[in-house]
Every structure is written in C-alpha cells, then in structure tokens.
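Note that this complex is displayed minus one protein chain, with the remaining chains in position.
Up next, chain A:
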Amino acid sequence: MAEPVITSPHAESKRPFLTEQRRSRITAYTFISPFFILFSIFGLYPIFFTFYLSFFKWDALNPMKFVGFKNYDLVTSDPTFWISFTNTLIMGLMGTVPQVMLALLLAVLLHSGMTKFKKTFRILYFMPNITSIVAVTLVFSTLFGNNGMINWMLNGLGLDSVAFNSGWWGVKIAISTMVMWRWTGYNAILFLSGLQSIPMDLYEAARIDGANRRQQLFSITLPLLKPFIIFVSLQSTIGALQLFTEPYVFLGQAGTGSTRQEGITMVTYLYSEAFRNGFFGTAAATAVMLFLVTILFSILNMLISRGAVGDTGGKKA
C-alpha cells in the first residue's frame, strides 16, 4: 500500500502494478482483514503459545522454566489422564451415537408425519440448545441427586438407588443424558433442513416404481442426507471430545468434585491442571494431545461415516 505505482520487473508488461483487478483485490482483503487480524491475535497466537508453553514449567506468576518433553512425560504417566481419556471416549459414544440416531428419527417424523405445528416443534427442538448449560446442568443435578427424582422413581419401582454422583456408570449415564438432551433437538433441526433439500419428485418416481417406505428411506433419504450425516457426526465427535461444562458443574458443586475419576474428561483434566493446580505447562501439553486426538478422531469419523452411509445407499457420491 505504501508505494502507489511500481513497474513490473517484466519488461514486456508496461502496465502499472496497481491494476484495477489488484486494487479491488486489495480492497477486498482489507475488508475481510479484521477477521484475520483478530483471529491471529485471539486464535492463532494462543494456539502457537500453547505449543510453546507445553515445553515449559510455569505457574503463570513466576518465571517460565524450560523442561523439554517432561510435561508430556508427566501427563502420559499420570493414570488420571488416561482415565480422563477413556471417560471422554465412553461418554462421547454414549452421548452422541444414540443422540444422532434419535435426532434423525425425530427429523424424519417431523418431516413426513407432522404437518401441523411444525414451527412449534422446531422451536421446541431447539430450546434445549439455547438454554444456558450451567442452568441445565443444575436442573439435572437435582434430578440425578442421591435423593433426587430419578432415584425416587427407581425406588418407587422397587429398584435400588443409583449413585449418579460417584458410580462408574452412574456418573456417565447422568452426564450423557445431559449431553443428549442438549444436542438431540439441534441435530434434528439440521437433519430436517437436509430432508427438506431432497426433491419430492424422487419419492414420487420411486413410488411409481413400487418402492415401499423402507426402500425409500434406505435408497433415497439416507444417501442424499449423507453430507448432513457426516457434518452432524463430525461436529458431535468434536463436541464430545471437548466435553467440559456438564461434568464440571454436575460434579463440581463444592468446587471439588470435578476431578472425580468417574467423570473427569480431558478438558476438565486440562482445566484443573491449569486453574486449580497452577501447572500451566502440563495443561498445555494436555491441550496439544487433545488437539492430536481430535484430529485423529475427525479423520476416523469421516472414514467411518462415509463408508457406512455409502454402503447403505446404492449411489456413491
């Protein structure tokens, strides 16, 4: 921008450097630059700083001390980290797989069955997602409390109380239920918009050819919904790996329960390393590993959902 006119090094071109095209390009980039500038300050810089920080020992107040790969050693040799890793995977599966299926079912129902109150249902579906997670979790904490409503109902049916606050599966069931409640409706809306993008004449043609509802579902709906299924499951996978607020609030009512082994996730582990223990180096190392795990699972997820949906449909995309 500093020099208005620069002649091109190529002798044959006598055109000025700032051609009309170039100028409009510069204008365009300048216009979108706020995003990139802000992103590099608040997004990119922290990312690189995290990598850098993972090689140092630091409590955020005293000077940083270089320790090489020691932080990674400490994290990978900590059994709690591996518990948090398996917890994240288990709760991820428990929270997303049934949830995505349920969302798809709800979307199909809403799309085909219901004609009345469609808008009302859509709003109802979406409500859980815009409610504050902390508020949601507090409500669910009451339901899943030791003397809460769910145990009361179980007792009423003649069953024993479940230790939702400390049982290995109890905690996971409680947390996955919160995740499901929050995301099912949201994903159903995404699926619904996918369903609405499928042209109706395909179904008409299929009906004329004598295809039944089941055949229509597997040969038209699912294959054409594939991009949405991939998107939803990818998003859910990433969301599941970043699970934090639900276990943190649900188990952390005294500010202490969040590191309970039954419900600790990778992000709660990271958080407590940094902000409770003051070990920012190991927290950064955890973040880097979480990043790698997320990439790995995203790739896996793409491969699986591509394969699975591709096989059920006759058409390869």
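What we mean here is this: a contact is a pair of C-beta atoms (placed from the backbone, for glycine too) under 8 Å apart; a residue touches a chain by one contact, two chains touch by 3 or more; residues count from 1.
Everything below uses one rule, namely that contacts and distances are computed from a predicted model.
Candidate names were "Extracellular solute-binding protein", "Putative electron transport protein YccM", "siroheme decarboxylase" or "Tricarballylate dehydrogenase", and the UniProt protein name of the unshown chain is "Extracellular solute-binding protein". Which of A:Pro46, A:Pro98, A:Pro227 or A:Gly278 touches the hidden chain is settled by the complete complex: it is A:Gly278.
Considering the full assembly, A:Ala60 is the residue among A:Ala60, A:Met127 or A:Leu303 that touches the omitted chain.
Listed for chain A, the residues touching the missing chain in the whole complex are 1, 23-24, 26-27, 30-31, 33-34, 37-38, 41-42, 59-62, 74, 78-80, 141-142, 145-148, 163, 165-167, 253-257, 259-261, 272, 275-279, 282.
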